[in-house]
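Structure provided below as structure tokens; questions to follow.
Apart from one protein chain that is not included, each protein chain of the complex appears where it belongs.
Right after this comes chain A.
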Amino acid sequence: MSSLPKRKKTNPFKNNGYKATDAEDSDEFPTPPDHTVVYNLLEVEKPFKKAKYKNSKRIKPTRQHIAAEKAKEWPNDFPTFWSIAQAPSLKPNKKYCDITGLHAFYKDPKTNLRYHNAEIYQAIQQLPPSAEQTYLSLRNANVVLR
């Protein structure tokens, strides 16, 4: 087992170096096809697969699956995807400024934005129309038109 070829670990999210590489020269890609790697999954032989099998291409979004399964009957103590979701907090919500994220002591009744102090209130007054919705959407409090 020890004679396994060492694989280079390439976890892109562990890269702390921020070394930017040039992404432009795609033509310099190694041209002679190398059979030890997978260039294109479509061109690789997959002997282990049943040729008959056809995957259903219909993809339902998760929330449709959930809605369908919710409609079925489940025992009370059975952990389902929706039953194990954490309930809302019983403690009063902490309020944070929608613009800066600092503590919010006030709320603008016109835009519903929470704000930290008078200076930020002034900035809110100068917001372009409907820009407050972008800020509100950060905490899902925006008005959604259907």
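Please note the rule applied: contacts are C-beta pairs under 8 Å (C-beta built on N, C-alpha and C of every residue); 3 or more make two chains touch, one makes a residue touch a chain; residues count from 1.
Convention: contacts and distances are computed from a predicted model.
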item: Among "Actin-related protein 5", "Superoxide dismutase", "Ribosomal RNA-processing protein 4" or "Mitochondrial distribution and morphology protein 10", UniProt-listed name of the chain not shown; value: "Actin-related protein 5"
item: Those residues of chain A which, in the complete complex, touch the missing chain; value: 1, 4-5, 7-13, 15-16, 18, 20-24, 26, 29, 31, 33-44, 46-50, 53, 55-57, 59-63, 65-66, 68-69, 72-75, 77-81, 83-91, 93-94, 96, 99-103, 116-117, 119-120, 122-124, 126-128, 131, 134-135, 137-141
